[in-house]
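Every protein chain but one is kept in place in this view of the complex.
Labels for the chains are A, B, C, D and E, by order of writing; each one numbers its residues from 1.
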Amino acid sequence: MKRYKRGLYVGRFQPFHKGHLQVIKRILEEVEELIIVIGSSQISHELDNPFTAGERIAMVRRALTEEGVDASRYYLIPVPDTNMHSIWVNIVISLTPPFEVVYSNSPLTRRLFEEAGFEVKSVPLFLREVYSATEIRRRMLADEPWEDLVPKGVAEIIAEVRGVERLKALAKSDKAPP
Amino acid sequence: MKRYKRGLYVGRFQPFHKGHLQVIKRILEEVEELIIVIGSSQISHELDNPFTAGERIAMVRRALTEEGVDASRYYLIPVPDTNMHSIWVNIVISLTPPFEVVYSNSPLTRRLFEEAGFEVKSVPLFLREVYSATEIRRRMLADEPWEDLVPKGVAEIIAEVRGVERLKALAKSDKAPP
Amino acid sequence: MKRYKRGLYVGRFQPFHKGHLQVIKRILEEVEELIIVIGSSQISHELDNPFTAGERIAMVRRALTEEGVDASRYYLIPVPDTNMHSIWVNIVISLTPPFEVVYSNSPLTRRLFEEAGFEVKSVPLFLREVYSATEIRRRMLADEPWEDLVPKGVAEIIAEVRGVERLKALAKSDKAPP
Amino acid sequence: MKRYKRGLYVGRFQPFHKGHLQVIKRILEEVEELIIVIGSSQISHELDNPFTAGERIAMVRRALTEEGVDASRYYLIPVPDTNMHSIWVNIVISLTPPFEVVYSNSPLTRRLFEEAGFEVKSVPLFLREVYSATEIRRRMLADEPWEDLVPKGVAEIIAEVRGVERLKALAKSDKAPP
Amino acid sequence: MKRYKRGLYVGRFQPFHKGHLQVIKRILEEVEELIIVIGSSQISHELDNPFTAGERIAMVRRALTEEGVDASRYYLIPVPDTNMHSIWVNIVISLTPPFEVVYSNSPLTRRLFEEAGFEVKSVPLFLREVYSATEIRRRMLADEPWEDLVPKGVAEIIAEVRGVERLKALAKSDKAPP
Partner (left out) sequence: MKRYKRGLYVGRFQPFHKGHLQVIKRILEEVEELIIVIGSSQISHELDNPFTAGERIAMVRRALTEEGVDASRYYLIPVPDTNMHSIWVNIVISLTPPFEVVYSNSPLTRRLFEEAGFEVKSVPLFLREVYSATEIRRRMLADEPWEDLVPKGVAEIIAEVRGVERLKALAKSDKAPP
């Protein structure tokens, strides 16, 4: 029951977790191809956004490959923020193959694509309280177990880039003379 | 008793309301021509800044025309913010005809023009508690009557661009997996 | 025989000349309101682009007022270039009231608006060899008469901002040790 | 005889042609995974750069899929130019998974990656005189056959986006009053 | 016991105070030359960042000269912020002579330089509660004595640029119709 040729899904993936994975698998039941936009691609090394776009791309790819999702079914495209919301949709369009439907729960993303004439669909949520990037970052800082909330390959990549160490370093309070 | 050849007045006009209108009419008693700067022109689709610069230009033009203000008496010029405050005045100067006096109550705007050697005058306030863009946006979200606070033409334009619908859409909380 | 509610016309106006004026008067026969975009608004102080956007806005306004064109029939809006052509139309849309038809002979401008779904019309040319900004700047540098090619008010403004002096200063070859 | 875990190859792909395809297949013999960077991703709608990054991504994907290249073996990542050459390599690093070797014949690209400490290898050329994006664009404008120089799927995409029509529109000389 | 040829120290210096001065003198015991980076160089005219980069450069130079520090031992280089943290270190590298060691207590600065492979050292703090730019700005606004917390030449420069007047002007609440 494929209905759409190509859909678009936007996330920040700080980090990519099992909730994101479920969403993508569900969307792939409705579309032939899915463009996965790595949003806020210019941001990294912040407490709420520790990972670079390249690291996030590696996470999504490894998680989907582990899960047996054929890489020819999706695109992984980093898109930066712009300070002019009214043109952001056009930046997305310019950086991606054509798409017909947008999957998002973000009010701003939904509104911008709706005003541009796109069909916009909500995405189902999976155990939203735990499958949450905010919760995962909190656990990392608190030395609580977080690995179960992300696909195995994502935990490996976070280890490879020493992501928890980075997050903890960024969380130190600044004792420097300002 | 015209004293100035050309004055400058900066506003964000999110949206343009009757207080702005009174200010402009008062200033036009002191200047031959008035440059009305649509500030933060790059911003739209935010809860505090829902309208595009183009929509705000249309609002001001229609309101002033309704009021019988001759369009040859004023200029409507969008000016973006810059992340470098010290050059903002020069961006304004570059985008506008020459002016002698600046009307503003904003501490930053006043200071920047004063340091650049301009005469800066305060603007009188008209029923500031109700003629307030913040109050108008609050009423829009609360489904309270707001149309009386803006000129008739502004309410029409907000209806044409479905502005209240946009504001409410932006106000929805995000249920998306972050 | 008004057919369009609002049209858009883009020019650099370096400087505004009688050919531009004829074009605008002709378009105003077809549209109720005309948005006149001051293109490349960030550029000035170059041999091919000597005037600031503010100076160009002043030129167009004074020329149209002299000609008896009602200022409520047009908007004068500066729009900067972008290094990403594919979003330029959306920047224009964001900075202007809504429009239905675009008047341009520029291949790039025409193509961008056509791909965005706008109707695009050509503009008639008036004595193109002499009513040309390039020719006017050449005459200014060569101390040949140029004032006849521009509306009287434009020549006044160029005198007020000492535009010929600026152009000649920019044309001097650089003798500095590079 | 896989020697590298991950390599990087930069191209503008305006459009993607059979020479590019041969290069990628050759590199894939040496690396496990290849990051294909869509360079100058912000540029489109120019005579030398007619296609958007999104269109170019679609071209490369379809061509590689046709050729039977497993999509899990490569990444397709758009990277914009920067006006500061000295940080371009770091932008690439930030937007891509980690890589060990760079394939390029561009003097600037080679030098920048060498100064950053990367191993840089040349790429073999395949019938460079005909498998050339410049030659393909020339043929498109001259109504000469060009389809044989690109993979079949690329010709399809160029037809879908009406690329030749776009190129010809951009090539028209501007008759507008400047 | 000179150990390093060239070190780097980053500060915002809003304003430069005696704590900064002590830090620099201490670092100069360990390095032959010190690059003093004026951070967030694009920011001024904010309550937390009142001074321009040029004013801050003048402060540091005058304070070090008063103290008898040979100007050939240090560089004063303004560096702007970037919205992409991952390339900020490379911007610093591009704008400064080569250095081997970085002195900072800022978690973000430390982490970014560590990930780039630099040795990073903490700086000792001197009476941190009073030798604090935040405390100095607070005193300026409260008309409490602050001059003792900064080198004599810094107080002079703040007087020359009428810095306290600027800070107080920026602190006024905005009574303008928003």
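Quick note on the criterion: contacts are C-beta pairs under 8 Å (C-beta built on N, C-alpha and C of every residue); 3 or more make two chains touch, one makes a residue touch a chain.
Keep in mind that this is a model prediction, so the values were computed, not measured.
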Touching partners, among the displayed chains, of the absent chain: B, C, D, E
Touch criterion as defined above, residue of B:I87, B:V120, B:L141 or B:V164 at the omitted chain: B:I87
From C:Q42, C:S72 or C:S132, residue that would touch the chain that is not displayed: C:Q42
Chain not shown: contacting residue from D:A53, D:I93, D:A133 or D:V161: D:A133
Contacts of chain E with the absent chain, listed as residue ranges: 41, 44, 52-55, 57-58, 61, 65, 70-72, 75-78, 93-98
Positions on chain B contacted by the hidden chain, ascending: 84, 86-87, 90-91, 93-94
Interface with the unshown chain - residue positions in chain C: 42-46, 52, 166, 169-178
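Keep this in mind: only the chains that are shown with their structure count from here on.
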Joint neighbours of chain E and chain A, given as chain labels: B, D
Shared interface numbering between chain D and chain C [over half = same, under half = different]: different
Angle (degrees, nearest 5) of the CA superposition of chain D onto chain E: 180
Over-half contact-pair match to B-E, picked out of the listed pairs A-E, A-C or D-E: A-E
Distance from the mean Cα position of chain C to that of chain A, given in whole angstrom: 44
Inter-centroid spacing, chain D versus chain A (mean Cα positions, whole Å): 26
Junction residues of chain D, two or more chains touched: 44, 52, 93-94
Contact graph of the chains (line, ring, star, complete, other): other
Pairs of chains found to touch, sorted by chain label: A-B, A-C, A-D, A-E, B-C, B-E, C-D, D-E
